[in-house]
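Subset of chains shown; positions unchanged.
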Amino acid sequence: MKSLLSEIRHNPLLWLLVAVPIVLVTEKAAPEAHTFLFVLAVLAVIPLAALLSHATDTISAKTGDAIGGLLNATLGNLTELIIAVTALHAGQYMLVKAAIAGAIVTNTLFMLGASFLLGGLRYHVQEYSRAGGRLYSALLLMATVALLAPSAVADLDLLHGEALTQRLSTSLAVLLIITYGLGLVFSLHTHKEFFTSEEHGETHTQGPIGVAVGTLIATTLLVALVSEIFVESVQKAAERFGMSPAFVGFIIVSIVGAAAEMTVAFSAACKNRLDVSVSIALGSASQIALFVGPVLVLLSYMVGPAPMNLQFWPGAVTMVMISAVMATFITSSGRSAWFIGVLLVFIYAIFAMTLYVVPPAAQRPG
Amino acid sequence: MKSLLSEIRHNPLLWLLVAVPIVLVTEKAAPEAHTFLFVLAVLAVIPLAALLSHATDTISAKTGDAIGGLLNATLGNLTELIIAVTALHAGQYMLVKAAIAGAIVTNTLFMLGASFLLGGLRYHVQEYSRAGGRLYSALLLMATVALLAPSAVADLDLLHGEALTQRLSTSLAVLLIITYGLGLVFSLHTHKEFFTSEEHGETHTQGPIGVAVGTLIATTLLVALVSEIFVESVQKAAERFGMSPAFVGFIIVSIVGAAAEMTVAFSAACKNRLDVSVSIALGSASQIALFVGPVLVLLSYMVGPAPMNLQFWPGAVTMVMISAVMATFITSSGRSAWFIGVLLVFIYAIFAMTLYVVPPAAQRPG
């Protein structure tokens, strides 16, 4: 516990942990205060995500290269997964899908772009390994193709269209998970020498593994509790703020879920370790696309009121595709300067503006 | 004839030649056995394609660099051309178009991807010349733009839409053939030093040119006969297997037509001569797009019941475009490892799954 406490003292993000008991109590005391609950839930999720990420790192470091890398890769987006499972259980498929697409886009454009911008403000030109960028870009491009297919089939307006889309989505989910697994074999085993420089940064503040496992389990439970409050309140809070569910899922949920990783990516960029930033941003995006999303499709058979498919509304597919192409183009040079960061962040701003402007009714998938 | 016989002994593919007489006899004896005829026709086309390809290689080698390269480039997809002309003559335009689009996609994703995979299983990292990849990618991108245009015009739902689409398609066909011709001047004449390493592999088993020309003519006739049986039986066999015409044209016809080239490309990849594999796969794809397809449009004025246009159904254009972009991205590095092959083959699998799932009625172009 000492290391956890010293961690809290050094990381201002963790002071937000005080929001966790407040939101749990408020939910009992004033379950109708949706907007207040929403804000509290957002504030509570951010430090919990940071703790989760820290515990995962510690366990990975203790268990050695191969298993550690696997654990890190699998649990890296645990927060997003828990929030999405909660929304799945509540049958809010629009929110789940917006969160999946939004997490891909937010990690690819905003996290990467802001890293380039923050790094570029301190260093004239920054260099980074191209191997990681190429692998993750290729994975993202493939996932984009997989997301296109069900939407294209759904557009055909067929007799048994829904059943076909569902069948195709389930097969694609299995294919994507296999691809993700083979990608791990490739980057952690057969060709790991191309990806070695990408260890995550904060390895110096690790406590014993028992504490880490305990933290992991306890925090997961807390995130699950807070996620439930978040998912319940988000709809009504969004209406209050005049935001569409697509905007909330795409932008708000994504930024909240990735807040912990962003602090690591940004601080690495400021230390001129752009390899780490690129690896976190694009690695996380491709993990969402090839692992978290497909797992949610398969889980929906058990957890949700009905199976969920991979059919996104056309704008979401276009945004994911543009993000994947921009990531491919931008990371192909292995160099960065501040203006590259500005461009990526501005493209993200265009997406956010578009989603904000469009009224809720127009964004439900057919 | 001796060299032909020794060729047959060394190439197990050619044992399938026994299917040629069987299919011709069966067609007379049992013309209603569609499924059986279809399977036999597929088995018979594969070794004939190998013979055609071998004869073309021999003649090219004898006639010297410039004319040989020209011949090889022009007759390289003779099998696909004969099958397509037979389908054109039968008025099966849906099958012809699916075969054109499918051949581009199959060569770009499956032949290239399986070459990378097979080579990558033996060699840790393989290198190849980027010049060939760049040229063919650029040609494929341009052809994709040309395929987009008529489909976009057809979507506009105009008063004389069909006539306009036809006029545009014919002009584009001429433009594409000119581009293809200039591309040959570029790669075989003015800038041939960038493309020299790409001679095809099997040059050690050549017989005299007279035998080769004879083989070429005889095999062409046999392919034409078998193609007729294939085109007649494919529709009913597809219904039997529950496959849509789009799936048959896109996947089955393409793989059958390219089987001979695939064996050469795969064996080159296993010998670490990836230059040859890339050149066969992408060269063949761009030849289909810029030469075979446009020639079929022009031939349709003479051979078919009505002129054929270049309007593909939207999914086909999207698949061709994704293949061209992936080829561009993948070959820009000049290096390969097994996972790159997995990615390309899996994208091909996504396309195949999508086409398999969609019922026949939804795939006819407007």
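Think of it as A and B in the order they're written, each chain with its own count starting at 1.
Just so we're on the same page, a contact is a pair of C-beta atoms (placed from the backbone, for glycine too) under 8 Å apart; a residue touches a chain by one contact, two chains touch by 3 or more.
Keep in mind the model is a prediction, meaning the values are calculated, not measured.
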item: Assembly size in copies, with 2 chains present; value: 3
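Quick note on the criterion: only the chains that are shown with their structure count from here on.
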item: Euclidean distance of C-alpha centroids - chain A vs chain B, Å; value: 41
item: Chain A - residues contacting chain B, complex; value: 134-135, 137-139, 141-142, 145-146, 148-149, 152-153, 156, 158-160, 164, 167-168, 171-172, 175, 178-179, 182-183, 186, 190-191, 325, 328, 332
item: Contact set on chain B toward chain A in their complex; value: 124-125, 314-315, 318, 322, 325-326, 329-330, 332-333, 337-340, 342-343, 346-347, 349-351, 353-354, 357-359, 362
